[in-house]
Structures are given as C-alpha cells and as structure tokens.
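The complex is shown incomplete by one protein chain, all other protein chains being positioned as in the whole.
Order of writing sets the chain letters: A and B. Residues in each chain are counted from 1.
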Amino acid sequence: MKASEIAEFLGAELSGDGDVNIERVAALATASTGDIAFVDKADGEVQSNASCLIVPFAFSADAARPAIRTADPKLAFARVAGVLNPRSKKTPMIHRSALVRESVNVADDAFVGPFVCVDENSSIGPGTQISAGSIVGKNVSIGSNCTLHFNVVIEDNCTIGDNVILHSGVVVGADGFGFVPDENNTQHKFPQIGTVVIENDVEIGANSCVDRGALGETRVGAGTKIDNLVQVAHNVQIGKRVIIAAQTGISGSTIIEDDCVIGGQVGMGDHATVKSGAVIGSQAGVLPGKIVRRGVWWGTPVQPLDEYKVQNANVKGLSRLKQRIKELEAELDKLKGSNGRSLAE
Amino acid sequence: MKASEIAEFLGAELSGDGDVNIERVAALATASTGDIAFVDKADGEVQSNASCLIVPFAFSADAARPAIRTADPKLAFARVAGVLNPRSKKTPMIHRSALVRESVNVADDAFVGPFVCVDENSSIGPGTQISAGSIVGKNVSIGSNCTLHFNVVIEDNCTIGDNVILHSGVVVGADGFGFVPDENNTQHKFPQIGTVVIENDVEIGANSCVDRGALGETRVGAGTKIDNLVQVAHNVQIGKRVIIAAQTGISGSTIIEDDCVIGGQVGMGDHATVKSGAVIGSQAGVLPGKIVRRGVWWGTPVQPLDEYKVQNANVKGLSRLKQRIKELEAELDKLKGSNGRSLAE
Partner (left out) sequence: MKASEIAEFLGAELSGDGDVNIERVAALATASTGDIAFVDKADGEVQSNASCLIVPFAFSADAARPAIRTADPKLAFARVAGVLNPRSKKTPMIHRSALVRESVNVADDAFVGPFVCVDENSSIGPGTQISAGSIVGKNVSIGSNCTLHFNVVIEDNCTIGDNVILHSGVVVGADGFGFVPDENNTQHKFPQIGTVVIENDVEIGANSCVDRGALGETRVGAGTKIDNLVQVAHNVQIGKRVIIAAQTGISGSTIIEDDCVIGGQVGMGDHATVKSGAVIGSQAGVLPGKIVRRGVWWGTPVQPLDEYKVQNANVKGLSRLKQRIKELEAELDKLKGSNGRSLAE
C-alpha cells in the first residue's frame, strides 16, 4: 500500500512523498523501511526509521518524512493495522483429525482444525476458524468470520454471532453457580439449563468464562471486549461496546449497560446494574443490587471518584487529625485551669 | 411426571388438578404448558403459563392453577429439576480416538470421549463421563457417576470421589507454588509431590485450579461447591458443604472447616483457619495465620461485618468530623480570647 492510499483510506491529509510503499505497522522506535508508525504528541523530536508517520494535526517536527495528519493518530493507526495486518486467514478445510458430526453445518470456507470436536446440530458460519483442540457442543450456532483460538470450549446450546474472537482456553456455557441448601446444609444444584448469547464483534480473552443462564440466558452485547481470566456468571446481561479488563468478576443476573468501562479485578455482586456510560476503576467492588450511575466510580464499596479521593485523603490525614484533637484536649485542659483561676479570682 | 407425583416426591401438599403432565422446569416468566415453575413470594399476582407452580405455604393468588405448597419453594424446585432435568447421560463407550492405557480400569458403563488420555494404573468408575479433550494422569482414581466436562486435567496420583462434577478447563493436581531462595535469591523448587483428594459430590467451576500437596495432600470435602477461576493452593483443607464463589484464592495449608460460605474474589493467606459456619464477604482478605471464627466477616483484613459497617460509616463521616474539629478549634480560640478578656477585667 502506498502512503497516499493509506491517507485516502483514512480520509486524511498527507504531506511528503505519497509513493513510498508501506507494508507493515510498527512501533515508532523499532520501525524500519516499509513500516508506518504513529506519534501521539505534537511536539518533540521523533527518532524512527519508519517510512511514514501518522501524526496529530499540530505535529511540527520531521517535515521531510511522509506524514498523515489526523485528529486521533492512534485510532488511525489501529485502522491501518486492520488493513495491513488482517487476521491470518487459514486455508478452508476440516482437518482429518477433527470430529464433526454429520448433522453439523460447516460453511464451505470455514476452517476446523486438528482435534476439534463439533457435536450434533451445530453450525459454523463462512470464514470462521476453529483452532486446534477446541470443542463445540450440541446445538451451537457460530456465525461468520469468527476466530476460536486453541482449546476453546463452547458447551451445548450457545449462540455466537459474527466476527467474534475467543482466545485460547475460553469457556462459554459452563454451568452457573447456583445451589440451594436444605435443612442439613446439603447443597442442591439449581438447574443451569439456560444458554449464552455472544453477539457480533465480541472479543473474549484467554481463559475467561461466560456461564450459561440458569433458566434464561447470559448475553454479551455486540462490540463488547473482555480481557483474560474474566468471570461472567449466569444470567448476566452485558450491553454493547463495553470494555472489561482482566480478572474482573460479574455475579449472577447483574446488568452492565452499553458503553461502560470496567477496570481489572473489579468484583460485582449479583443483581447489580451498571448504567450506560459508567466507568468503574480497577479492584472496585459493587455490592449486590447496587445501581451504579453514569460517571467514574472507585473503591469498595464503589463511590464516585471525587468522593473516593476526598475519603482517601481524609484517611491519610488521620494522624494529623489525631494530633489536632490531642492539642485541643491540652488547650482545653489549660483553659479549664486558667478559667478555674479566673473564677477563683 | 404428573403434578401429583411431583408433590408426592417432594412430600408436599398439592392443590388443583394433580393429573397435569409436567415435563420440564422453567422460569416463571417464560414457562409454558408442561412446565413447572416456582414462586418465592406469598403475595402479588403471578404472570406465567406454567402448568404447575411450587409456592410458599402462605401463597394465596392464582387459586385455579395446580400448586404445590412447601416451606422452601426454591429448594423444592431444585429437587424437582434434579429429577426432570437429570445430567445428560451419554451412551457408555470408549471413543475410538481416546488413548486409554491397558492398565486402566474403566467401568463398563463409563463414557470416555474423543481425544481423552488416561494414563497408567488409573481407574474410572461406573457411570462416569469424561468429555472430549480431558486428560487423566497416572494412578488417578475417579469414582462413579462423575462428570468431567471438556479439556479438564487431572494430574498423576489424584483421587476423585463419586458424583463429582469438574467443569471445562479445571486443573486438579498441578504443582503447588513453593520455592526456597538461596543466598543469590535463586529460587529452588520445594518438592510438590503430594496429592489431591476430591471427595464425593463436589462441583468445581470452569478453569479453577486445585494444586497438589507439597508433601501431603490437598483436600476438598464432600458436598463442597467451588465456582469458576478459583485457586486452591497446596495442602489446603476444605471441609464439607463449603461454598466458594468465583475468583477466590486460598493460599497454602489454609483450613476451611465445614459449612463455610466464601464470597467471590476473597484472598486468604497461608496457614489461616476459617472455623465451621463462618461467612466471608466478597473481596475480603484473610491474613496468613488468621483464625476466622463463626459469624459474618468483611473487608481487608477481615473483621466482623458489624465492625466493618461502623468503620465504613466512620470513614465516610470523616469530612464532617474534620469540620467539627475545625469548629472546636475556632470556638476554643474565641474562648481563649474572651477568657483572656475575662482575666483582664
């Protein structure tokens, strides 16, 4: 791709030689000839061997090199990467070692890798790639252009949309965690016979788990991105374009509305609701049933970030506060003494 | 099953037509003909197409529909689900792609799925199902009627009881985490050559880990239920009927006695003891060596819930406390001034 073609693809302005060939995206510092890199800041010198840069409008340095100017260089870079470094496309096939039931509908240009099992009545859409060691249960529908990395598990009756990426070790559709104790505290399994729906353009990180609904469904909305080792419990409803960082856990029936951003290691109790656009900081804790409104939240139990900061400063100031109280007590004692004297006079 | 038969199975009283056929359990809102659902509250209208309801004794509405009255409708519902929706029973077989060593004892009606490996001298009890991609090491004993979901790993020398459910991606018997530094801080592996014993009726959630004992054993007691992504370290002893929610981590040699309830994302230091009947709230932290008595515990480090609540309120009240101290200081200043004046008069 020529630099000018990339500029055109981005709908952005190019300065310098538009004919240089760009083959790869690369980091600024390690880029070499044929690479395109991006610069986040408008000023400062740039040390790079990249053949072309994506830069902010106000970028001034480095006038000689071909540069594409845009409001959001990182976004532009990501878009270019999607074109220059697309998902590696495997030759469509069903590997001879794969076990695919006769009743399964595999699209012609899908890839089913070694040691993959696909059970009865499931379907695999066009362009979808299921990598080695992955298991697909019964009555599972997988849309088009999905990528299942290695050793992924999708249990019976789950539905996966289009362009979904499941990283290695993901488990979709394991039983939710529901037990009812009897009078001897013996735990009786509450039925976990619902389903999971993963909508289009979702990405789920390595070794994360999305449990099936107990009686209803667990749903991950379109365009939502989930990091590694995340736990999504039964009947959770996650909206669209939600970001959930690593090791966060979401308890049963909790609702996360569209466009929320959830940090890492956040814990959410059951039946909570996180309203659209809320941002929850890492390690925060949301109590069961809590409603978290739009805004930035922090701490356990979560509170608005501003309140959290005041509270944190208050706690840090406690030693000085104690000192002030001690001084007050001393002064008061003195005063009582002098007052006593004044009374006595 | 007829409604009357379900009532009889539960030892509960039926009102209405006992002859209706019940085929499935279902959620109240989505139930249809042939379904049985349960109602938790005694009052309020019920919108449901269920053919039969399990209701509390005091339930008054909906007199026309067949209803089974019981003290704990949710428990009764779970029990009925165990009968109407039993574990799916696979046709006993050893799949032709499975690798089972000659010395392995596989019961006649066990199921060993595709790409399963079972190594030397292990045994698999009657009715046990080992799903695709699971690996069983050497000298592993698995009891009867167990279900290993997909890609489960049980390493050498571990013992699994009867009716145990291991969800996809569970790892039982990985090495514990034990190293001894020398004078150069090079870490020498402490031997991890013990075992794991999982007693009867245990269920362990997807991608959870139970490490083998260093020299002794790690044990999970009968009837204990463990959620997804939980870490159980070497030599941990978990009692019977314990509930452990997702992403909790239990460090080495810690003891959790019978009937405890541990929330999600709880962290326990090593050599702690959680006494029988203790309840520990989500995200709590138990210090190494700590003894947690019966009762409800919260926070890091854990404290009794009542104390935690007072402390939390105290912290939230700090801004007002600071204000009161400021006022005290001002009043004292005024008083010193007036007192000065009074002394001068």
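Following the convention adopted for this analysis, a contact is a pair of C-beta atoms (placed from the backbone, for glycine too) under 8 Å apart; a residue touches a chain by one contact, two chains touch by 3 or more.
Please read these numbers as outputs of a predicted model, since none were measured by experiment.
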Contact with the hidden chain, among B:G169, B:G223, B:G263 or B:G281, goes to B:G169
Which of these touches the unseen chain: A:M1, A:A61 or A:A246?
-> A:A246
Residue touching the undisplayed chain, where the options are B:G18, B:G34 or B:G216 | B:G216
Sole residue of A:G137, A:G194, A:G223 or A:G252 that reaches the chain not shown, by the stated touch rule | A:G223
Going by the touch rule given at the top, which residues of chain B touch the chain that is not shown?
-> 99, 115, 117, 133, 135, 151, 153, 155, 169, 171, 174-175, 177, 179-182, 185-191, 193, 207, 209, 211, 214-216, 229, 231, 233, 247, 249, 251, 265, 267, 269, 285, 300-301, 310-311, 314-315, 317-318, 321, 324-325, 328, 331-332, 335, 338-339, 341-342, 345
Mind listing the chain A residues that contact the chain we can't see here?
-> 25-27, 30, 72, 74-75, 77-79, 81-82, 85, 97, 113-115, 131-133, 149-151, 165, 167-169, 203, 205-207, 223, 225, 227-229, 241, 243, 245-247, 259, 264-265, 282-283, 312, 315-316, 318-319, 321-322, 325, 328-329, 332, 335-336, 339, 342-343
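The definition used in the following text is that only the chains that are shown with their structure count from here on.
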Between the Cα centroids of chain A and chain B the separation in whole angstrom comes to 25
